[in-house]
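Yeah, one chain of the complex is gone here, protein chain that is, but the others are all in their spots.
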């Protein structure tokens, strides 16, 4: 089972290491990366300062396995990686990292979009938007 | 005029720094990154070991400026960055880095794809595929 | 024993992340009915997973020892 969940924000150094690890794979010609960054939305006059993520990890990991398999069936990919934060991620920080690699570039954009949408729709992850005064509301994906 | 051309391969640390610089922009919710990596193609029994890039830089910079403007017109983006190597880039190394950021994710994949295709089609960059024995051939984009 | 998990706004309403329930032969429908009453979940929308699979149709589903139930509000990852 590949590891998806990371505690806290996803550091840019972690992303750099993931990229560097692929430099030994000489059949790869194209990478596409999606990064979700916590946005400082204003909701009814209150400013979001962080999102706190929780997940039903056992089910999420099973679902992520299915999503990975389906992406390899749909698209001609060399490899793919999905990472998502758990716990508190502050505005401006990265909470979601999808990384697709392929021989040629044609399908990488669509594959990334597919994976991002599948994770958002199918994987039991729950985000709590924290406001300045520690008030909060449960996030609903749009 | 924004700087696009970098001497040699694009380091994963440079990519990490570019990502980190966007963490102060709290209106951004989604990034999409395309990376072109030099592939070890086999051409008539010979293995590509590197690509040596040259460019008509003055024209390329004018063209890149137009491409950037057109992308901002077509897509709802917060910012975008395009980097391309000059000189020799070895197999497995990154030669092309397109970085798109937006409030929401909807258009980022298409915007990246547009930029990648525009650069490949419109910008006077020339790649020379170097084989093991220092033999070479001029690259033709497919 | 049946393990029940609560997530997100449901965990908040139940003031708990889960509990273990012993009700031999209970149906999913009556278990959910009991929990909805106990924690006043009427106004919440949630899906139900049994053994980590979303259940579309509760009718006729009898729970057995070791089953893992989860009450899942709208997903909001990413």
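Letters A, B and C mark the chains in the order given here, with residues in each chain numbered from 1 onward.
We take it that contacts are C-beta pairs under 8 Å (C-beta built on N, C-alpha and C of every residue); 3 or more make two chains touch, one makes a residue touch a chain.
Just so you know, these numbers come straight off a predicted model, no measurement behind them.
The absent chain, not drawn in this view, touches the displayed chains B throughout the complex. As for the chain not pictured, it touches chain B at residues 36, 53-56, 58-59, 62, 84, 95-96, 116, 119-128, 138-141.
Simple rule for what comes next: only the chains that are shown with their structure count from here on.
One finds 49 Å separating the Cα centroids of chain B and chain C. Within chain A, residues 36, 116 each touch two or more of the remaining chains. Residues of chain C in contact with at least two other chains: 78.
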